[in-house]
Each structure stands twice: as C-alpha cells, then as structure tokens.
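Only one protein chain is missing from this complex, and each of the others stays in its spot.
Right, chain A next:
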Amino acid sequence: MTGLASQAPARAGARRKRPEREPRLLSAFKASPATYAVLLVVSAVFFVPFILMVSISLSSDLTSSQNAFTVIPTEFEWRNFTEVFTATGLPVGRFVLNSVLIATLSAVGQVLSSSLVGYAFARLRAPGKGVMFMIVLATMMIPAQITMIPQFLLFKELGWVNTYLPLIVPNFFTNAFNVFLVRQFVSRISGELDEAAQMDGLGYFGVYRRIILPMMWPILTAIAIFTLTHAWGDFMGPLIYLNSEESMPLALGLQYMTGTSNEMQLPPWNLVMVGSIILTLPMIAIYYLGQKYLYEMNLQGGSAGVK
C-alpha cells in the first residue's frame, strides 16, 4: 500500500531535471520505438480486464446466460446498473450501505485512536515508554491468522457474531503501523508551539486537541484512506463474522451473488460485473482525491520501511 503514491516524487524529479536536460539526453533516458511498443502493449494488456468488466456489465441477460461475451462491448444494457439493485433477489443496496458504514466507522476509529496514541509516543515522557514502543514495532510482525481464531471465539462469546462490531470495534484500539506513522509525523513537528501553549496553561489533552491534531491532518487523511480501502475491500473478515444477507458488505455480497440457489442456473454475470464496478469505482475516486496525502504516508512509512 505504501507504494500507492509515488507520483509526486516522480513529478518533482522531472521538474528538477528539466534545466539539466537541455544540453544532451543521456542514452539511459532515450526512449526508442521499442520502448513505446512495449509500454503500449503492456498498458493494453493491463487494461483488458477493465474493458471486459464494462463489456460484461453492459451485456443482456441472454448473452450473460450463454457466456457469450466479447471484450469489446457490442451491447449497451445500461439498465443493468439499476437492475442490480432489484433483479438479483439480494439486498444489493443494503450491501453498499453496509460497506459504507463499516468502512467509515473503521476509518473514524483508526483516526481517533492512532492520533492520540501516536501523539503520546511522540511527545510525552514516561518511564517504560521505550519498552512500549519496542512492543508496538514487534507486533507488526504477527500475522493476522494467529489471532483470528481466538478473536472469533472472543467475539462469539460477546455475542457479536453477525453484527458489524467485530469488524469495526478493533479499529478504535488502533494498530501498530498507524501508531508508528503518526509518531514519526509528530516527531518532525517543532515542539516550540506546544511548549508555548503549555506555558499558557494548556493541558496535555489541550495541546493534543488544539495544537497537534490540527497539524496532523495530512497523515490522518492518509490513514483514513488506507483504512477505508482496506475495510471496503476486506473479504475474510465479513466472511468469518457475517452470515445474514442483511448485514453483508458489498465485497462479500458479490461472492454471495455468484452462488446461485439453483445448480442448473448460471450466476447473473452481467449484474455481478455491475457490482464489481460499484465496488471498484469508489477506490479509484478515493485514490485520485487522496494521492498527495498517500504520498505523505509513503514518505513517512514507506521510506522508513525501506531503510
């Protein structure tokens, strides 16, 4: 994920190079016709699944049931984009709503908790802090599969199965990676401002709330985007915890849509593809809007991870 946003350095690099470029282009940077040919072919190949997605989503029920799609669209059944909400026998509108709910609340939880915890690790002094931070770093290495089963049993005991709670609540207790990102970010903010604010009688929470939090928003935006995309696309979590149609998010609902009740019947692939498009578009939009903040996170976390 950290790779999301390296566009900004690329652009900055290009700008920096312009004056130097004038005398002579180095052979390493010369683009030959073969370069263009390869890039064109690769881009086209990478784009084929997208075209296929659109093509199938616009095909009629008959074409869909016969599996007679073509990569280039020949039919344009735009009504599929409304039918997906009514004709599948599944509450697809509800799926979307559930996804929005789970993703948004998860992001809110991560932003609130990681900002507070990251601030404490960056600014406050206390005995035992170094050890605690070591533990934060160490927990990044534990794969989720280790804790998956006991967590499931815990949430089952709490009666949380088939509610959104197991997917949302852990986000309010932050995670190691986000704590690390916020801590790195806050460490780079000059301490003069909060010292001055403390002189004026602002408490530790006041400094966090009034001084640091307003300055943290680039990294918090990045964390929000990261959490949103993760929660939106998550499949395994909902698969473990949610089994009623009414509570499923779209990622799980789509898979549910392909499992038809009748063995003889084919899944409505045209509508499944409409669903896939609905699942994909918000991610592209969020990435597009948040590029520069993701770059920020890349700088804070990605480069730190590399070194």
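Quick note on the criterion: a contact is a pair of C-beta atoms (placed from the backbone, for glycine too) under 8 Å apart; a residue touches a chain by one contact, two chains touch by 3 or more; residues count from 1.
In the analysis below, contacts and distances are computed from a predicted model.
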| item | value |
| --- | --- |
| Omitted chain (choose from "Putative alkaline shock family protein YloU", "Glutamyl-tRNA(Gln) amidotransferase subunit A", "Sugar ABC transporter permease" or "Cytochrome c3 family protein") - UniProt protein name | "Sugar ABC transporter permease" |
| Residue touching the undisplayed chain, where the options are A:25, A:62, A:97 or A:193 | A:25 |
| Option touching the unshown chain, where A:164, A:226 or A:269 are the choices | A:269 |
| Positions on chain A where the hidden chain makes contact | 2-7, 9-10, 13-14, 17, 20-21, 25-31, 35-36, 38-39, 42-43, 46-50, 52-53, 56, 67, 69, 71, 113, 116-117, 119-121, 124-137, 139, 141-154, 156, 170, 172-175, 179-180, 183-184, 187, 204-205, 208, 229, 232-233, 235-236, 239-240, 251-252, 254-255, 258, 269, 272-273, 275-277, 279-280, 283-284, 287, 298, 302, 304-307 |
